[in-house]
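Of the protein chains in this complex, all but one are displayed in their positions.
After this line comes subunit A, so read on.
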């Protein structure tokens, strides 16, 4: 029997080996980033950036672009322009221009979701301006642009400058009936790229944006927030007597709770209570932080300012009619399934009363008293 086994093994190996689907790394084009722009006649312009690691040529990356009906259609076009075998397995960043996102991204996103080779961890971002131009431009003091954007987004989301928005999160929030998806917006600024704000979606349609200064607050209200830096002018609450009061704190740990109250004949009342702790890194003003009373005064002031700004932010979201904070999820969980289904959330959402209660606590205040 052993002999038969051995013969079988040999035969299998002989059958298998010629069928080997061998691939040479240098001849494969691992698309690293792709851009999507609106083109005339409902078409899309796709740009891709492929890193090259060939020592014989002085080229860091290869760029291709084409206009087509869909991303896969355009892909066929640039597959003809390159000697590389194009694969999608290592895509890290997808950039969509605001103009395209305003129309609808459902075709683009669905085509990506269907592709088994694309990771759910691919980052989704909007671009203020032309996405292709941003991707194709070389920024002098940075890495090759595709890697630069990838690391920028990664850093910004680990530092909670922006919420994490990978394909997984984007899709998850799209399908959840109690929250709307979001995506960061990037902008070209002279020789750099910066985060411009957060794009708010309804379905796969881009509706409006939150500007950079409110992004951190937005993250706090959305929940799951570990650290970040925030600077605040404290002058706005008290009358300006010429002295300038400014505070900067970091390493914020926050928890958020959403309380929903149903009133018999009024709108639904939602309270977002967020507690967060931070270390004060900078304080310009007359109060002494080592004194408990003084510090509490500062804490109170910060809480007041943030709560007020939070309320303004929620109003703005209600005006856009996008539930990017996921309030709907909590409203849904506070009622019966039938009542939730009977409630038209997108109609009800602009009408509900939302109250943000943000409490700030200074964990420590650095080396000086």
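Remarks
The criterion applied here is as follows: contacts are C-beta pairs under 8 Å (C-beta built on N, C-alpha and C of every residue); 3 or more make two chains touch, one makes a residue touch a chain; residues count from 1.
In this text, contacts and distances are computed from a predicted model.
The listed choices are "Cytochrome C oxidase subunit IV", "Fe-S cluster assembly ATPase SufC", "Spore germination protein (Amino acid permease)" or "D-galactarate dehydratase / Altronate hydrolase, C terminus"; the UniProt protein name belonging to the chain that is not shown reads "Spore germination protein (Amino acid permease)".
Touching the missing chain, out of A:172, A:261, A:296 or A:312, is residue A:172.
For subunit A, the residues in touch with the chain missing from this view are 1, 5, 8, 12, 15-16, 19, 21, 89-90, 116-117, 119-121, 168, 171-178, 326, 329-330, 332-333, 336-337.
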